[in-house]
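Removed from the display is one protein chain of the complex; every other protein chain stays in position.
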Amino acid sequence: MLLPTRRLSIESARRGRWDTARVEAFSDGVFAIAITLLVLDIHVPPSEFDNLWHGIVREWPSYLGYATSFLTIGGIWLAHHGVFRRLRYADNAVMRINLVLLMAVAFLPYPTRLIAEAIRNSDAERAAVIFYGLNLLVISTLFSALWGAVARDRKLLEPDVTEGELRSILVASSPNIAFYVVATVLAIVAPHVAAVGYLLIAIVAVVRVQGDEPTTDAPVPRVEPE
Amino acid sequence: MLLPTRRLSIESARRGRWDTARVEAFSDGVFAIAITLLVLDIHVPPSEFDNLWHGIVREWPSYLGYATSFLTIGGIWLAHHGVFRRLRYADNAVMRINLVLLMAVAFLPYPTRLIAEAIRNSDAERAAVIFYGLNLLVISTLFSALWGAVARDRKLLEPDVTEGELRSILVASSPNIAFYVVATVLAIVAPHVAAVGYLLIAIVAVVRVQGDEPTTDAPVPRVEPE
Amino acid sequence: MLLPTRRLSIESARRGRWDTARVEAFSDGVFAIAITLLVLDIHVPPSEFDNLWHGIVREWPSYLGYATSFLTIGGIWLAHHGVFRRLRYADNAVMRINLVLLMAVAFLPYPTRLIAEAIRNSDAERAAVIFYGLNLLVISTLFSALWGAVARDRKLLEPDVTEGELRSILVASSPNIAFYVVATVLAIVAPHVAAVGYLLIAIVAVVRVQGDEPTTDAPVPRVEPE
Partner (left out) sequence: MLLPTRRLSIESARRGRWDTARVEAFSDGVFAIAITLLVLDIHVPPSEFDNLWHGIVREWPSYLGYATSFLTIGGIWLAHHGVFRRLRYADNAVMRINLVLLMAVAFLPYPTRLIAEAIRNSDAERAAVIFYGLNLLVISTLFSALWGAVARDRKLLEPDVTEGELRSILVASSPNIAFYVVATVLAIVAPHVAAVGYLLIAIVAVVRVQGDEPTTDAPVPRVEPE
């Protein structure tokens, strides 16, 4: 069963590996859909329609969840964009890690929904916030693994990507994992604080992602992080 | 934490900033999904199936909401298209404002649903229509902010975009904000009228957006608006 | 309010009109989402889980609706593709008709749902099938209007599109309107037959759409239809 496949990959050697354009389009589709489905879970229960303003305000956990998940996925999308524009092509490992990353991202609306439903139930909110944090931790780890798989093989990268750039993206994505570990542990004692913490991490992640700014025309000094 | 990122952006200086192609694809995805999800909230309750025509007609608030939100998002999409085809690349501010704009657009199905549910309850309809108007106001303001961020930095724009073009888009997007303020205030006293007003604003916005018409080959006179 | 816009369109005269690439991407998004949302409305009620095969079979109206709407939208997508690959650019009329066409296509999951729910209720099924047929009639009419708007202005078309091609697409899209009128009228007396009729029309439409086949290298004879 594996033999024909291996033969195939040798025969088509001149074709390059996985072209990144369709991977990006597919990933963008999943990010865009996951981000837009979040709104389907915001509902004012019919019993609240007699005082709708009150009902709208009472839905604040849904808004917090919506904003957090939207900005988290938005930040992942920006960072994903940052990885793929540096790729010449993807190899099999990158394709598979990317697929599992998308699986984790597309899963996020479920714990988001749990938080919105549980936050009024003091017994359930702890579990919901920890579960949400674990999902974020998995996403963050998979993203680091994606970049790790890219960084392992210089041939995957565009030739003008520098060593410093490589390592600094890896360094920049590591703190997120640490943050999510801290926030998830914090959720055990203070779920509300952790829930706000996830939102702050998402905002910081969106603000931190930087495009390529041509602010200097001077020769670029190679700086080694750490 | 910020240092490696800053270093990165210096090192990759030759790469240009944010390429607009993938931003457009992602934004189009969010617009297309938000616009298509609207139909999920239109339901004839089972009790109406004994006289289904009556039940179908009774759902008119849902159709009004569907048409209004569809055309509003459609108009935003056309205008978004108008901004991005004039961009050479996006900077960090444009990327972030765009992400928040998408967050506000993807939120619109929620107040649309509220209007459809509330319009038969005279207590709730006022709140629902005002809440919907506030969402439109936020979208409109963010769109102006997006164009403002673009207009601030001439380097972001294609070289053949004129000063007059710049200012006239800004002028053209401002009336929408004023309209939404008026309609939302109107909603306090006459929610039904305001609901129809939102639809009219959306239709006007779709009709007003113009492609680039090569109707004249004569040299273009520079006209200063206002 | 209109003045700055008009000025704008004159100033940007050298830019061409509406580029078709992003319109196609956005339309494809709406088609793909509408087509994929259809499955959300297929449910076996919990009471049927004691005899699940029976429950699965009993859902046949949902499968009929799914197949009909999927193939109808699929056929529209193929035909839409056929129109847009012949376009050099879109003008304002094409953009607006296209937006209203998408609004009608994205609406189709709602009557599809009604058919699936109503077909077991003999009072409701007639109304549901007629309502569904009216939606198809509107879609079909808007599609003809789209192609009519394209055909009116030769400048919108690629230079190698012939007069015969133009007219034959118009002729080919007209029978659909007639078919939908007939099937919808038929629905008044025989809703089940009409429901199957819609499926047949969709299948015929998918089969009839032809790509451009380079079967002849001989000079192409100009044939006038009718």
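Should a chain be cited, it is by its letter among A, B and C, assigned in written order, with residues numbered from 1 in that chain.
In the analysis below, a contact is a pair of C-beta atoms (placed from the backbone, for glycine too) under 8 Å apart; a residue touches a chain by one contact, two chains touch by 3 or more.
On a predicted model such as this, the values are computed, not experimentally measured, just so you know.
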Open item on the list: For the chain left out of this view, which of A:Pro109, A:Gly164 or A:Gly197 touches it?
Closed with: A:Pro109
Task: Absent chain, residues of chain C that touch it - done: 24-25, 28-29, 31-33, 35-40, 42-44, 46, 49-53, 56, 66-67, 70-71, 74, 77-78, 81, 85, 160-162, 164-165, 167-169, 171-172, 175, 206-217, 220-223, 225
Open item on the list: Please output the residues of chain A touching the missing chain, sorted low to high.
Closed with: 1-19, 22, 25-26, 29-30, 33-34, 37, 40, 89-92, 95-96, 99, 102-103, 106-110, 113-114, 117-118, 121, 123-124, 127-128, 131
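Throughout what follows, only the chains that are shown with their structure count from here on.
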Task: Chain centre separation (chain B, chain C; CA means) in Å - done: 25
TODO: With chain centres taken as the means of their Cα atoms, state the distance from chain A to chain C in Å.
DONE: 36
Open item on the list: Give me the residue numbers in chain C that touch at least two other chains, ranges are fine.
Closed with: 33
